[in-house]
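Following: one structure in structure tokens, then a few remarks.
With one protein chain withheld, the remaining protein chains of the complex are depicted in position.
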Amino acid sequence: MQPIEFAWLIPVFPLVAAIAIGLFGKKLKEGGGYVAVVAAIASLAITAAVVVQVLDGSFDSADGVMDGVFEQSQMWLTLTDSYSFEVGIYIDQLTALMLVVVSLVSTLVIVYSLAYMGGEGERKRRYYTEISLFVGVMLGLVLANNYLELFIFWELVGLCSYLLIGFWYHKPSAASAAKKAFIVTRVGDIMFMIGLIILFTTFKTLNFRDLFEIEASGTDLSLLTIGTIMIFGGAIGKSAQFPLHDWLPDAMEGPTTVSALIHAATMVKAGVYLVARSFPLFVQTPETLLVVAIIGGVTAFMAATMALNNPNIKRVLAYSTISQLGYMMLALGAGGYLFFHTQHAEGYTSSMFHLMNHAFFKALLFLCAGSVIHAVHTEDMRLMGGLNRKMKITSFTMLIGALSISGIPPFSGFWSKDEVLATVWEAGDLSWVFVLLYFLGIATAFMTAFYMFRLWFMTFTGKPSVASDHAHESPRVMTYPLILLAILAAGSFLVLFVGGGFGGQVFFEEPHSLAPAEVLTATFAEPITYLSIIVAICGVGLAYAVYYRKSISSDVFVSTKASRTMYDVLIKRYGFAAAYDAFAEKVVYGFSKLVDLFDIYVIDGIVNGFAFIFARSGNIIRRLQTGQVQLYAAIVIAGISIVFILLYLVGGLR
Amino acid sequence: MIPIEYFLALGAILFIIGAYGVLTKRNAIVVLMSIELMLNAANINFVAFSSFYGDVRGQIFALFSIAVAAAEVAVGLAILLALSKTRDTINLDEISLLRW
Partner (left out) sequence: MLENFPILSLLILFPLVGAILVFLTGRNGKAAKFIALAFSAAPLILSGVLLASFQMSFGEYQFQENHTWIESFGISYSLGVDGISIPMAFLTALLCFLAILFSWDVEHRTKEYMGLMLVLEVGVMGVFTSLDYFLFYVFWEVVLIPMYFLIAIWGGPRRAYASIKFFIYTHVASLAMLISIMALYFEAKPVLGYASFSMIDIATVSGGFGHLFQVAAFGALFFAFGVKMPIVPFHTWLPDAHVEAPTAGSVLLAGLLLKMGSYGIIRVALPTLPEGAQVLMPLMLAIAIVSIIYGAVICLAQRDLKKMVAFSSISHMGIVLLGIATASQLGIAAAVFQMFAHGLITAVLFMMCGVVQHKAGTREIPLLGGLASKMPYAATFMTIGFLASLGLPGMVGFVAEFSVFIATFDAYTWLLLLPIASVAITAGYYLWALQRTMFGPLTEKIDTSHLHDVSWYEAVPLAILSFLMILFGMLPGLIMDYIIPSAGIISGILGVG
């Protein structure tokens, strides 16, 4: 027996833990928190064993096909002879990467929760049930071997997200945010569902392996284009891409641990994962890839602008997440476009590399923010300040996270972001759109550096505020995960230099192994590398000047009329939140009211009208019943006479 | 031998007189009497056809209907008696209980 054959157990542990905590959590210590931790660690252990085996490729795939993929499946539902669905697991390098990210980050976050959620009392049971359920279904999503199974888990992670955003359901804002998150992503999910139905009816299967072997042409190709765009619609919703991005900032109403795990490191990555998983299909349809790249680039830029002036520490991180997810989409779109034309698939690798790095540094940033919020009991950065002396570990680890996301070498964020931008630049040879997207990406890199350091300076430096007075460093259960994540955030780039490099492990079609020296030359021989380093340093410098040295007053951003308008537009999220609300309230609800009135007055009116007509006519006719016996007799005689006369006339009497 | 048409004509005339009485008279006793006339018109027809065809069954029927008529008058008068006791009238125009 080989470890990989037990891979199906990976999601089972957290799911069993969820059921156990749900049923018996009241009697368990910490509301079942320890059970959740143990289950997560068990998953992590199996994941580690599986990943080792995937990386050295030393497994027998169950079906005898040696293509680096391990698949186990069985029939789930047979609809008709030609329509059936499977349930199973599908493990390749991409799955392995996601498994590592998900199980590692979730283990750390759950450990961190033991302290962070310690004061929630009775509610802890619900928290650990839901978060274990989330870990289970997220791992299931990653392992799925067909689109339907993926979709089922996809919706279930959405459910967990809904439940956990609404964790403090007694707060109206949390309840609203949860609802918004579910419905907005649901719009994307409907597109996803349409995409699945198109693929299924066209190709009669939803299994990854069968679909990836398809080379569509003719009508099938146009259906495939629509189908992939629709599937990407699902990714837009889940990964909070423009124009369905607006739910993610609101989702910060949930506990910070939830934001770190679900809304930064794992679930929102599911959209990127979906596109990466569907890459063999997407690369056949350049139109779709162009859409992916444009949406990704626009999202990256737009979200970064909104992060510039937000005073809420978690919302800045949320916008930053959206922006970074945009980067990943951009890399996938550009990389796929490149592959379609030149058979170079580095874009795919760079996107996945960024996905992994981002999971580490964004989880780190969120957990640091959680640590700060835990200490000062506010999320408003204007009320913080001067915390770096009181919270040394938090402040230092967050600095590492900020350096990493800003793309300052040698932290890992630099390497992946640089690869992403390099891919887009290379694709610029094929279409001017990518040149534009490249400059959007560079501008985003500048803004990222600026707002991250704005956040760091505002929180940790300057004069201590009232809220910071009683602040103290968080307990070790919280700081140890921070330190671990900081090490990963700083050093995950090292995978570039071991083995065949990241591209030799996670790749599309052909591995592109590079020796350490080649990696370095490939990176630093390109002039555009220096451009991204320079803008990052400029961003940090500007933030330093404005928020640390205060040599430039931050009032410049609101002093003139134009900048004031800009500021308001950004705070109002370009009016998206208001537009969503107006659409729901005015258009949908108004229409619904109208239909309700139509139902009451027109349709039911007609029904009641019939009843009224019959009742009325009965009222008139009953007056013939006078009670006069002689009148009745006269009518009888007249009637009989008429019958006889008629009979006589027609000759019936003869 | 008197032709049968004469009997039938007599029956028809009696029947019409009876029907006229039933429909127009206000006094319930008179209406009851008119009903008797109509019954007897039918009896005349029975007897006439009986002798015409030489079949006694007609006479049997006539006797039978006379007996029924007697019973009917008894019931009818009893109802009228009850009516006049409870409602103080046997004017049919004032008795319209089975009205809407």
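Labels A and B are assigned to the chains in the order they are written; within every chain, residues are numbered from 1.
Convention: a contact is a pair of C-beta atoms (placed from the backbone, for glycine too) under 8 Å apart; a residue touches a chain by one contact, two chains touch by 3 or more.
Predicted model only: the values in this text are computed from it and were never measured.
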| item | value |
| --- | --- |
| Displayed partners of the chain not shown (whole complex) | A |
| Touch criterion as defined above, residue of A:591, A:612 or A:644 at the omitted chain | A:591 |
| Chain not shown: contacting residue from A:183, A:558 or A:577 | A:183 |
| Which residue of A:71, A:155, A:346 or A:418 touches the chain not shown here | A:155 |
| Chain not shown, touching residues in chain A | 76-80, 83, 148, 151-156, 159, 162, 166, 169-172, 174-176, 178-179, 182-183, 186-187, 190, 193-194, 197-198, 200-201, 584, 588-589, 591-593, 595-596, 599, 603-604, 606-607, 611 |
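Convention: only the chains that are shown with their structure count from here on.
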| item | value |
| --- | --- |
| Between chain A and chain B, centroid-to-centroid distance (C-alpha), Å | 96 |
| For the chain A and chain B complex, residues of the former touching the latter | 622-623, 625-630, 633-634, 637 |
| Residues of chain B that touch chain A when the two form their complex | 19, 22-24, 31, 92-93, 95-100 |
